[in-house]
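Apart from one protein chain that is not included, each protein chain of the complex appears where it belongs.
Up next is chain A:
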Amino acid sequence: MAMAALRREGRRFAPLISPRPITAVRSSPLYPTLEDEGLLGVRHISTQVVRNRMKSVKNIQKITKAMKMVAASKLRAIQTKTENSRGLWQPFTALLGDLPSADVKKNVVVTISSDKGLCGGINSTSVKISKGLHKLNSGPEKETKYVILGEKAKAQLVRDSKKDIELIITELQKNPLNYTQVSVLADEILKNVEYDALRIVFNKFQSVVSFVPTVSTVLSPEIVEREAESGGKLGDLDSYEVEGGETKGEILQNLAEFQFSCTMFNAVLENACSEQGARMSAMDSSSRNAGDMLDRLTLTYNRTRQASITTELIEIISGASALEG
């Protein structure tokens, strides 16, 4: 390739100079020097370094464009599922209201994040909100535990809150997300973690460029009873007759578990959508950056090339004029 380049450069001067076998050999194939031997022993400033950079930047641009396309197609697939599942949590909020400020002793923060990276800042946002909730609910006799879904939140939370982590679940998206899988997961969490209030932190998907951090609160049946008795938002819960079951408590227990699995399902889907959307925009800005870099490198390359041609011309002309006069 070096020979071909030199031959190209030599051909330009063919009408001016008598041809001469190109004996120039690179000093070393591994370390491209900035100067190398060309036709007639004329030295050229090498554009090799710039050309290598251009090639790698172009490859990166292709890769990020491809990643953006992949994220766009995955987003399309999961977006319909998410929009269909949005009706699932609304009846629960209509019945039980939403009490993020309920004062409870045992808080569990369920942080939902992605397994793979390169998706912008959504995982950091979720972790910051989880830490904020931890701080908000700290006090005497109060404790906050973490249940982590996804590698990225695990990496961030393990660093400083290791003792507060109860459960870590990863590789959620190995199989396409479905309700059965999420309900098994919810079952595991409910069995292994004692809770008064579960706060699910996720990124709600509003549009391809907007992801809103959201926290959904699921209260345990005892806290629901307490809040209903004390009046306020849940005051009219007592007016609801409870059909079936032995006791009202049993039904409320089932209700709380069902509510948790439904809100988890929606939260996991919304977070997956947000992840793909964030990856699309991250890869898009990355390809644009690569494009800008490529433009700047092309300008540098042309300048270097033209400078070397000019240098050659000057040398030849000054040599010729020295011969004449």
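The definition used in the following text is that contacts are C-beta pairs under 8 Å (C-beta built on N, C-alpha and C of every residue); 3 or more make two chains touch, one makes a residue touch a chain; residues count from 1.
The rule is simple: contacts and distances are computed from a predicted model.
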item: Omitted chain (choose from "Glyceronephosphate O-acyltransferase", "Pyruvate dehydrogenase E1 component subunit alpha", "ATP synthase subunit delta', mitochondrial" or "Receptor activity-modifying protein 1") - UniProt protein name; value: "ATP synthase subunit delta', mitochondrial"
item: Hidden-chain contact residue, picked from the options A:Asn254, A:Ser285 or A:Gln306; value: A:Asn254
item: Selected residue (touches chain absent from view) among A:Val212, A:Leu299 or A:Ile314; value: A:Val212
item: Residue touching the undisplayed chain, where the options are A:Ile78, A:Ile223, A:Cys262 or A:Leu297; value: A:Cys262
item: Residues in chain A touching the chain absent from view; value: 81, 84-95, 97-101, 128-129, 132, 135-136, 179, 183, 201, 204, 212-217, 233, 236, 239-245, 251, 254-255, 258, 262-263, 265
